[in-house]
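Remarks on the structure that follows.
Excluded from the complex is one protein chain; the other protein chains are retained at their positions.
Now for chain A:
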Amino acid sequence: MAVAVRVIPCLDVHAGRVVKGVNFVDLRDAGDPVELGAVYDAEGADELTFLDISASTEGRETTLDVVRRTAETVFIPLTVGGGVGSVADVDVLLRAGADKVAINTGAIRRPEVIGEITRRFGNQVLVLSVDARRAPGTPSGFEVTTHGGRRAAGIDAVEWARRGVGEGVGEILLNSMDADGTTAGFDLEMIAAVRAAVDVPLIASGGAGRVEDFPPAVEAGADAVLAATVFHFGTLRVADVKDAIAAAGHPVRRA
């Protein structure tokens, strides 16, 4: 047997609340990330990812509290990202109960911070989150973006993933900004291009709409699949996604 394909719900958290609408019937409070995290855990999620999109210091404090409370009740790995740019940022999140931390713009701004973080905490704690889009004319055909996919960072996406691993990240979270929110399926070529460039685990994100979308992402080289909208709105259940991945012949964990 091999390591199971991980299915990872992602929650966008702003000032301690889940931002995107949620459609779960049994929740007392559909906007509470802690309660939603517990639901996903019960449904068989293999990890949880919290993306903190708070801009203010107060918002970040509230998010830390969310991380603390989630770590008290959910016994699966928890990744937290958003605004991470220093060893101190990572330290605070790990102390709050995060198992892994995702870094994005902070690493683009100053790539050396990757090594500073992984030398202190080990490479298993750091996920490089890459927001990429198709860009004909770039070496790989894919470029890194910032500001939610609106601006080009001026870096080739595949080269950036390779560099991130060279600097020390233990995992890549690859988000297709073209596919994100479309529910038209993952960008399989982008997944395959990054897979060919790095040996660390690769999480595919962006574009999932139907259960049939997930197995091709695994076949393109993803070790894990991440989705937000389809889980939040109850369009898909974690178990349904796992059924589809298992039916395609890939190992999954049954909770």
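A few remarks follow.
Everything below uses one rule, namely that contacts are C-beta pairs under 8 Å (C-beta built on N, C-alpha and C of every residue); 3 or more make two chains touch, one makes a residue touch a chain; residues count from 1.
Just so we're on the same page, contacts and distances are computed from a predicted model.
The subunit not displayed here is recorded in UniProt as "Imidazole glycerol phosphate synthase subunit HisH", chosen from "Imidazole glycerol phosphate synthase subunit HisH", "Putative spermidine/putrescine transport system permease protein", "histidine kinase" or "FMN-binding domain protein". Contact with the omitted chain, checked across A:19, A:53, A:76 or A:92, is made by A:76.
Of the listed residues A:86, A:124 or A:183, the one in contact with the hidden chain in the full complex is A:124. Summarising the interface, chain A meets the missing chain with residues 1-4, 6, 41, 46, 71-72, 75-77, 94-95, 97, 99, 121-125, 170-171, 199-201, 223-224, 253, 255.
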